[in-house]
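Down below is the structure, laid out as structure tokens.
Of the protein chains in this complex, one is absent; all others appear in place.
We just call them A, B and C in the order they show up, numbering each chain from 1.
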Amino acid sequence: MADPNPLLYATLLVPVAWVAIGLLGLVRGRSVLWVGRTLFPLGALAGLALGLVALASLGAPTESLTLPLGLAQLAFHIRLDALARFFLLLIGFTSTGIGVFSAGYFRAGEGTAPGLLCLQYHVFLASMAVVVIADDAYLFLVAWETMALSSYFLVTTQHRLPEIRRAGFIYLLIAHLGAIGILLCFGVMQAGNWQFTFDAMRAAQLTPVWASTAFFLALFGFGAKAGLVPLHVWLPEAHPAAPSPVSALMSGVMLEIAVYGVLRVTFDLLHVQLWWWGLVTLGLGLFTSLFGAVFAAVQTDMKRLLAYSSIENIGILFLGVGLSIIFHAFHMSLLAALALAATLYHCLNHALSKSLLFLSTGSVLHATRERSLGKLGGLIHRMPWVAWLALVGTLAIAGLPPLNGFVSEWLLLQAFLFTPDLPHSYVNMLLPMGAAALALVAALAAYVMVKFYGVIFLGQPRERAAREAQDCGRLERIGLLWLAAGCVLLGIFPVPLLALLNNVSRGLLGASLGTQLQHWWLLTPIAPERASYSPVVFMLSTVVLVAAVVLGVRLFYHGRIRKAAPWGCGFPLLTPRMQDTAEGFGQPIRQIFEPFFRIQRALPSPFDTSPHYRVRVEDHFWYALYAPIAGLVRRISSLAGAVQQGRISVYLLYSFLTLIALLAFVL
Amino acid sequence: MNITTLITQLTEVILAVIAAPLLMGWVNQCRSWLQNRRGAGMLQPYRQIRKLFHKDAVIAAHASPLFRLVPYVQFASMCLAAAIIPSLWTGLPFAVAADTIALVGLFATARVFLALAAMDIGTAFGSMGARREMLVGFLAEPALLMVFFTASLISHSTSLPTIVETLAHGRLAIYPSLAFAGVAFLMVLLAENARIPVDNPATHLELTMIHEATVLEYSARHLALIEWSVALKLFNYTCIGLALFLPWGLAAGTHSPGDLLLAIPITGLKLLVAGFGLALIESLNAKLRIFRAPEFLATAFLLAVLGLLVHLLLGS
Amino acid sequence: MTTPAFSSQLINLCAALLLLLSFAMLSQRRVLTLVDLFAMQGGTLFISIIVVAWSTGQPHLYYSAALTLILKVILLPLILHRLIRRLGAQWESETLLNTPTTMLVGLLLVIFAFTLAQPISQLANTVTRGTLGIALAVVMLSFLMMITRRKAVTQVIGFLAMENGLFFAATSATYGMPMVVELGVALDVLVSMVILGIFFFHIREQFDSLDLHNMESLKED
Partner (left out) sequence: MELLLLLGLPLLGSLLLALIGRRAWTPEANVLMSAGTFAAGVWLTAHVIAHGPMLVWHEQFFIDPFNVFLVILTAFIGLTTSLFSRPYLRTEEHHGRLNRRQLRLYHSMFQLFMFTMLLALTTNNMGILWVAMEAATLTTVLLVSLYRTPASIEAAWKYFILCGVGLAQALFGTILLYFAAEKVLGNAGSTALLWTHLNEVKGRLEPTVLSLAFVFMLVGYGTKVGLAPLHNWLPDAHAEGPTPVSAVLSGLLLNVALYAVVRCKVLVQGSVRSDLAGNLMMGFGLLSLVLAAFLLWRQKDIKRLFAYSSIEHMGLATFAFGMGGPVANFAALLHMTVHSLTKSSLFFTVGHATQQAGTQVMDKIRGLITINPTVGWGLMLGTLAILGMPPFGVFTSEFLILITAMRDHPWATPILLLGLGVAFGAIFSRVQAMVFGETRLPRLPHPPVLVPVFAQLALVLALGLYIPPHLAAWYREAARLIG
């Protein structure tokens, strides 16, 4: 191993700095000026540094380091390769925006003291960075659980509300179960040499059965964190419960870290990849994405909607991972690299755009104190900054060209188009279905995002709070602007970043898209005649065309513009309350995908003088999977309770019988 | 890329922009004839656009800038689409910038903006229209994409000119999968362009309208642009259909300007036939209930997927 | 020499007596008689220890015997008598199992204990090889008594009887434990008796009776 270069130490320094900043937050915990205006910007600066360092060293050779900390036999190992650096970049750049936003966001008197929040927030960041650079099972798990724990405390900031406590509990419980799965996975992967460094796992030779066990344990563990259906139940509860910058971090960064885990285990630590793993992952991913999109469409709470949209995106990410595994297993390395690049690209996209949206809901929440879509509306007038920047995020998440979301979807669809070439007769038939489903999901995402944006920012204010909203402060604007700029840049210049991503795929798959990325402006993942996409040209020509049309119309047209009341179809009392509600907007989806939902509806009778309409849309999984498990535990525990029934004679009898039984056993 | 191809490209776009209302007029005229009416003549769309451009605009008091931006975006994206679609020849230099997937994305962008604009006013109709528009979109889009996929699996490319070139100038082959795709495409075309049986472009009946509800608040130049882009959209879709399923007669990228000149009348003829067919379909069908529209589109989606499967199964 | 044979016969007799007394205690429902039986058991134990000490010539066993005499035959029964009189707990109420069943179970336990002790007895080179099984049987019968009785006092007597069995095992099977240990054990027994005595008063103060069914409130419900 070469001498670690200074960049490695710089990378290490950032998590340390974050923890230090967090601890400083305790010094004057109640002072918004200190915590908000000093520490959070510092944290953001550290994030920026991390991102830049990672960007600069993305092509550098792998470096590793052993820290003099940790267990006796197992010191903390640290390793920086291209995959780790890519995710550090993601953490760094995303947290920069979120950090700047948070600097303006947190105010005194909201639940937990700002100083404590600052500590939890920065420890959360630091733990995510450490997860990525950890190179042994123990450090990985410590960082992983610290991440869960710090985010748990962030989620329960508003712990006075019962539903938030419940959300926190479910979150931590599932996170813990997931961590157990990961632990088991590491246990399987060391394959008898009892070295828990990742290097030892790389060297281990596993039989296919054990390798599969390890893979599925990893899928379970990381899937629980990522919100893979059916382990998703915590996500729509916990993400909305947290303060918005934290939701942004959780959705935008933490979920991607889970994907990192899957990639690390599958492509780096395991030495074989079986094609059917990919098929299962892909299937789960597809179902998750469809599930997330469909549920997002019927939500009435803006943050819940975004949380479900995160589930959808996680599904897409796992889809990409699965596709990559399949290609890799069939030794189609170039295509595997393509799918991987699409996945990683989508990680970054999702990190930026989902953070952007969550942050903008934070601004809306601050301005109106309202989360329910049914009470917002028309905020584009009162909050133009937030609204226009959120529009960027909306279009990006919806996967529309020429923004970034489209790039990764485009790459993924391209990868799908090669699945008929797979040398396996069923798989190559089945997989194009995946493309169909992906297309459906992408279209649904657009539906969801129109609902999200339209109901919050467009139309007329539905309640007074929305009518009196104020736009966000300067720091918040900078944070939003940073993320929005990221979305646009990634959308327009995908090629340079994809070229950087080649380092990752070279490291993991031994192949890259190298020669296909010759033109900086033209994206040709496989071959120019096969497919090409040039977002720059696309964007430029759109702008030019719009400008030309505007100018042309200006040139020929001289009419005036008159403002008037909207046309009411002859109905005299058109009030803002007659706009389509969030429920109404989701209604067609609810109807089409009815089997997905567990719907409880109370319709008023025709003669009711004060009619009430109530509908509850719930998740089947909760009732079909989690509730029975909880019931089972309760039943067993009541059986176990019978053991302890208070009578001393019975207790003595237990001892006696135990003794007799053991004696008989020994005899 | 040289100046000639650039000029050809521009010519094609301009031709499309100009010819689009004509196609719309032709379809309407055919429909009138089929319904035993005299009709307003094929040039009626031009007159309407001209009239709208001369009016003063009325805009709802609480419309946001987004509302006023959307018609331009709408029109620009349809122009862009026209630049990608090989309506006359396959050597379009601009097609490198966007393949079929990007084309679908472009249509989606236009639709999303339209839906957002519809919601901007905050009336019951606007948001209802937006919802229905998106509903149609989310089912039609994947179907369209599947149609493209079938074609691109045949030609091993997602680039539209390459696809068309393979289909038109390659070895003559019968593709059963394309039959499925063709039917699916037709259904998508009907739905996307607000034609019967999914929507009725001529109605303003509140309960059934889809597209009209979204543009209810537009007037004058904005409405003109929207109307024009709607016509352009129909033109684009028809050209896509022609390029995919009746590609013969298109000029290949390497051919001389003579071929190009020849392609103009051929395409024109094909458009006339297609327009008549469209009118025929519209006249023979009744409008579906709005709740049936998803079923209609789901069928389209299934047919497209079926086409894909057939291709994989038969290898053709 | 007939002495070993004679002494081992004597010890075996004591052992049998112990077992018999255990059965008697198991079936006895009058608490005061139970205490008397306990004292008799202690006496038998004392005799057996003397015999062992005498036949093997181990002087420290005499101390043990003296301890047993003082503690088990004199002191503890005395304390118990006084306690029971003062607390008015002469009668055992219902046992949890009826007497015949208890006896039957007891019989099975004895068989089990003998079977268990069989392989160990084979190894013993002491004069008292057969007694370990009986000691075990006494322990188990006392255990059974504790399980079936409902009064705090009888439970304690069962507990003490169990200690008798243990003592018997210690002396007869192994010629006594090291002195330090025996002293410690004796001290513990004494202290525990004192504490129990205090406890009886507390229990009666709190529950108005020594019946154990009052003490079933701490449970999982």
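The criterion applied here is as follows: a residue touches a chain if its C-beta (ideal position, glycine included) is under 8 Å from a C-beta of that chain, and two chains touch if they have at least 3 such contacts.
What you see is a predicted model; the values in this text were computed from it and never measured.
One chain is not depicted; across the entire complex it touches A, C. From the options A:L7, A:A20, A:I180 or A:A485, the residue with contact to the unseen chain in the full assembly is A:I180. For the options A:A56, A:A527, A:A565 or A:V633, the residue in contact with the chain missing from this view is A:V633. Remark: the residues of chain A touching the chain excluded from display are 69-72, 138, 141-142, 144-146, 148-149, 156, 159-160, 162, 165, 168-169, 172-173, 176-177, 180, 183-184, 186-188, 190, 192, 194, 196, 633-634, 636-641, 643-644, 648, 651-652, 654-655, 658-659, 662-663, 666.
Residues touching the missing chain, restricted to chain C, are 60, 116, 119-120, 123-125, 132, 136, 139, 143, 146, 152, 155, 159, 162-163, 166, 169-170, 173-175, 177-181, 184-185, 187-188, 191-192, 195-196, 199, 202-203, 206-207, 214-215, 217-218, 220 (touch as defined at the top).
The criterion applied here is as follows: only the chains that are shown with their structure count from here on.
Between the chains A-B lie more C-beta contact pairs than between any other two chains. Computed from the mean C-alpha positions, the centre of chain B lies at a distance of 101 Å from the centre of chain C.
Taking the mean of the C-alpha atoms as each chain's centre, chain A and chain B sit 35 Å apart. Chain A meets chain B in the complex at residues 377-378, 380-381, 391, 395, 398-401, 406, 409-410, 413-414, 417, 420, 428-429, 432-433, 435-436, 439-440, 442-444, 446-447, 449-451, 453-455, 458-460, 522, 528-534, 537-538, 541-542, 545-546, 548-550, 553, 556-557, 559-569, 574, 576, 578-580, 584-585, 587-589, 591-592.
Of all residues in chain A, only 640-649, 652-653, 656, 659-660, 663-664, 667 touch chain C in the complex they form.
Taken in their complex, chain C has these residues touching chain A: 96, 112, 115-116, 140, 143-144, 146-150, 155, 212-213, 215-221.
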